[in-house]
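A single protein chain has been removed from this complex, and every other one stays in its place.
In this document, chain identifiers A and B correspond to the written order of the chains, with residue numbering beginning at 1 in each.
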Amino acid sequence: MLAGAGLTLWRGTTRLFEALSFVLPSGAALLIEGPNGAGKTTLLRVIAGLTMPESGSITWRGSALTKQLQAGRLRLVFSGHALGLKSELSTRENLRFFARLAGLPARVSEILEAAGLSGCADLDVRLLSAGQKRRAALARVLLSDADLWLLDEPQTHLDTAGRQYLEEAIQGHLGRGGTVVVAAHQPLNFGSAAVTRLMLGDA
Amino acid sequence: MPVNSGTEATAGTAAEAETDSEAPALGLLALFWVVFERDLRVGLRRWTDASNSALFFVLVVTLFPLALSPRAEVLRTIAPGVLWIAALLATLLSLHLLFRADLEDGTLEQLLTLPYPLGWMLLAKTSAHWIITGIPLVVMAPILAITYHLPANALGVLTFSLLLGTPTLSLLGSIGAALTAGLRGAGVLLAFIVAPLMLPVLILGARATDLALAGADPTGPLYLLSALLVLAVSLVPVVAAGAIRVSAD
Partner (left out) sequence: MWTWFYRLASPPHFYFLAGKLSSWLLIPAIILVVIGTWGGLVLAPPDYQQGDAFRIIYVHVPSAYLSMMVYVTMALAGAIGLIWRIKLAHAVAASCAPIGASFTFAALVTGAVWGKPMWGTYWEWDPRLTSELILLFLYFGYMGLRGAFEDINQADRASAILAIAGVVNVPIIHFSVIWWASLHQGPTLSKLEVPSISGDMLWPLLTMILAFTLFFLGILAMRVRGEVLEREFQARWAQDVLRGASPMSAN
C-alpha cells in the first residue's frame, strides 16, 4: 500500500504542490493529471525516490519507501520520458540486462513476442520507430516483475494496438494485486480496478 | 546465492512482519559483472568516442618536441612529465562518456531505483570506462616514450606507473563527472574541479619514472601510487553515488 503525506515541492520560485497527500491500496491505480508543467513528472519522481521533496514522505506499507526498496521488500519500476534503454544495444540485449538484474530466467523472448517486437528484437534501439521504442520500454516494465509501477505518459507514440497492449498490461498487473501510478493527460482504461485521480496545477 | 555484504539488512531483521521480504536477486560479484559487461559492450560500440581521448594523447605528446626541441637530451628529461600530463589530459577529456549519456537516456535513473548499492554499480561502470579509455593510454605510452628516447628501464616504470595511476585518475574523475553530469557544456568546469584532486597521482607517477631514468629506485612512489589506488577504490564510489543522486534530481 502506497501512501504520500504532506508532500511539498518547489521548482525555482514556483510551488508545484504543497501538503499533498494520498493513499493507494494494492490492486488500485493512481492517475496523476494536470496540464503541462503542473508537476506530474516531478511527483512521479518523488514517489520513485529520484527527486527529494522539501517536506513530506512516501511510504510503502507504513515504512519509508526508499528503505523498503533497499531492504528488498519492494520492487518498483520507473518508466519516464526517457526510455531507460541504451540506444547502441538491441532491444534483446537491453531486456536481457534488466532480466539479469532482476535475477529472472530469461523470459526475454516471450516478452518480446507479447510486445510485438520479435521482428526487430535484434536491431539497435536507435533504429526503432518511436512507437517501437515505447513498446520496448513497456516490455522492460513487464520484465521487471515489480510490485509498483510508476509510468510517466506511457501512451506517447503508441498506436491503437500499442495502447491496447499497454492497457491490458496495466489491468493484468492490477488484477494480480500490483499497484500502478500513472501520470497522463490522456484517458486510460484501467478496467475494473479502483482508480484515484489526482489533479495537479489547480490554483 | 545472494551475498548480504554491502546491501542493507534484507531478511535479517526478524522484527519485520513482512512476509514478502526477499534478498536482492544478485550477489555483489554477479551484479558487478552484469553492469560492467553492459557498459563495456556499449563503450565498445561507441569506440570512436573513446578513441578521441587516445588520439588526443598522441597529439599532445607530438606537440612538445615541435614546440620545444627534438634533441634527445631535452626530450629524455621532459618525457616522464609530458607523458603523464598527456595521460591526465586525455583522461579528463574522456570523462564525459561516463555518465552524461546515461543521464540523458534514462538508464542512470534505472540504477537508482534498484535495491543494489549504487556505489558498487558505479565502480563497475568506472572500471568498464577505464578498460576502454585508460588501457589504450597504458599501451601507447611506452611506444610514444621511445620517440622521446626514454631508456628501457624507465619505459617499464612509466608503463607500470600509468597502469597503477590511470584507474585512480578515472575514479577521481568520476566524482567530477557525476557532479557535472546534468550540466550543459560543463567540460572545462569538470576539468577544473577534478585536476587538483589528480595532482598527487601526477606527481608520484612522473617522479617514479624520473627516478628510474636517473638509475635510482622507483619503488617508493610506486607503492604510494598503489596506496592511492586502493584508497580511491574504497572511498570514491560512495562519494560518486551521492553526487549521482544530486545530478539525477
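Following the convention adopted for this analysis, a residue touches a chain if its C-beta (ideal position, glycine included) is under 8 Å from a C-beta of that chain, and two chains touch if they have at least 3 such contacts.
If you're wondering where the values come from, they're calculated on a predicted model, not measured in any experiment.
Trainee: In the full complex, which of B:Leu59, B:Ile143, B:Leu183 or B:Val230 touches the chain missing from this view?
Mentor: In the complete complex, the chain left out is touched by residue B:Leu183.
Trainee: Tell me which of B:Leu29, B:Leu63, B:Ile143 or B:Leu199 is the one touching the absent chain.
Mentor: Among B:Leu29, B:Leu63, B:Ile143 or B:Leu199, only B:Leu199 touches the chain that is not shown.
Trainee: In the whole complex, what residues of subunit B lie against the chain that is missing from view?
Mentor: Missing-chain contacts on subunit B: residues 175, 179-180, 182-183, 186, 189, 192-193, 195-197, 199-200, 203-204, 207, 228, 235, 239, 242-243, 246-247, 249.
Trainee: Tell me which stretches of subunit A touch the chain missing from the display.
Mentor: Those residues of subunit A that touch the unshown chain are 11-13, 52.
As a working rule, only the chains that are shown with their structure count from here on.
Trainee: Could you work out how far the Cα centre of subunit A sits from that of subunit B, in whole Å?
Mentor: Each chain reduced to its C-alpha mean, subunit A and subunit B end up 34 Å apart.
Trainee: Going by the contact rule set out above, which residues of subunit A touch subunit B in the complex?
Mentor: Against subunit B, subunit A makes touches at 48-52, 61, 67, 69-73, 75-78, 80-89, 93, 97-98, 100-104.
Trainee: Looking at the complex, which residues from subunit B come into contact with subunit A?
Mentor: 7-11, 13, 16, 18, 20-26, 31, 34, 38, 41-42, 45-46, 104-107, 109-110, 112-116, 248-249
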